[in-house]
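Take a look at the structure set out below.
Here the complex is missing a single protein chain, while all its other protein chains stay put.
Chain nomenclature is as follows: A, B and C, assigned in order of appearance, with residue numbering initiated at 1 for each chain independently.
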Amino acid sequence: MLADHPMSHPGSFLSQSQVTVLYFAKSAELTGLRLEVVPLPVATSSGQLWAVLLELHPSLAALQDHVVLAVRQQYIPPGNQSIILADGDEVAVVPPLSGG
Amino acid sequence: MLADHPMSHPGSFLSQSQVTVLYFAKSAELTGLRLEVVPLPVATSSGQLWAVLLELHPSLAALQDHVVLAVRQQYIPPGNQSIILADGDEVAVVPPLSGG
Amino acid sequence: GMAMGEMGEAMEPRRDLIGLSSEPLSIERVYSSALSPSCGAVALFIGTTREHFEGRRVIRLEYEAYEAMVQSELSAVCLDIRARWPMVKHICIQHRLGLVPVAEASVAIAISSPHRCDAQEAVRYCIDALKASAPIWKKEVYESEDSKWKENPECGWSSNG
Partner (left out) sequence: GMAMGEMGEAMEPRRDLIGLSSEPLSIERVYSSALSPSCGAVALFIGTTREHFEGRRVIRLEYEAYEAMVQSELSAVCLDIRARWPMVKHICIQHRLGLVPVAEASVAIAISSPHRCDAQEAVRYCIDALKASAPIWKKEVYESEDSKWKENPECGWSSNG
């Protein structure tokens, strides 16, 4: 599956990391996945990451504007703040919370 | 014991009621009593009642200004508001509260 | 289903449970008494006996009450709560009497409501009102065997108020 993805072609190897993406709640239902390992850009931003995930799973568009990402178990503010991803890092798709 | 008390002489019989007085906490320690039945004026006030109880038990002076009375299980405001006592009524000496 | 359910909710009577006991308080039981399937929140307050007071070691506490009047005063507190927080469902107020060892509960209050604000505010009001108006008294007995009747600052006629 990863081999089929346009971002995993050899030319982008040096600028990508193998990242574990976790899906929870509605995002797990929309993607049919709880976890996948995908190559993601080493230097990126929240907005770019979300765009990549949308490309992988267009159904995630249902969460547009009502989702945040967590990187290494920290929420990241939406927008263009710089994010550096290393191999083995964990990114999570976090739909609106409903604990309690 | 009641017979020794000045207020229980026959001349005041018509204007007195046989009232149960309850003592709690420090007032029970000061009087050595938890309960007594005493003749008290039919028409009286909080201030007068306290004066009568002080006469019966001078040791209660230790509670002066930090005590309220309850009549028929209702707190009564200190002062001269009129109180009517019937035979069998319950008056309680209520030191500062410390429940909880 | 739904109509019956809505009727069921309306028909579940609101409960005011007030109790005095010399047995240890069961927090689970106080909680369960306030629980309601129509509510999403139970707020509780538990008052426990402390081992120290102003640096003196407390070896035990003794509570006494004017029991009938505690019932009537706390019933009035429940009425107040229902007037101020109409969404409150069940109210359970239990107070222990007699000897209470250190670190055990002397009072437990549980209140339920559909949303948490009402229950939380009502519990705060309830313990404040209990301390101000319920005829209950606590004597602290110290290591030296002397003792002191405590006074709640919430009580209008306390000497430290």
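Quick note on the criterion: a contact is a pair of C-beta atoms (placed from the backbone, for glycine too) under 8 Å apart; a residue touches a chain by one contact, two chains touch by 3 or more.
What you see is a predicted model, and the numbers here were worked out from it, not measured in a lab.
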Displayed chains that the missing one touches are A, C
Touch as defined at the start, partner being the missing chain; which of C:20, C:39 or C:155 qualifies? C:39
Omitted-chain contact residue, chosen from C:14, C:57 or C:84: C:57
Can you list where chain A touches the absent chain? 22, 24-26, 65-68, 70, 73-75, 92, 94-100
Tell me, which residues in chain C touch the chain that this view leaves out? 1-2, 5-6, 9, 26-28, 31, 35-52, 55-57, 102-103, 112, 114, 116, 120, 123-124, 127, 143
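To be clear about the criterion, only the chains that are shown with their structure count from here on.
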Length of the line joining the C-alpha centres of chain A and chain C, rounded to whole Å: 50
Separation of chain A from chain B, taking each centre as the mean of its C-alpha atoms, in whole Å: 78
Multi-chain contacts in chain A: which residues touch at least two other chains? none
At least two partner chains per residue is the criterion; list those residues in chain C. none
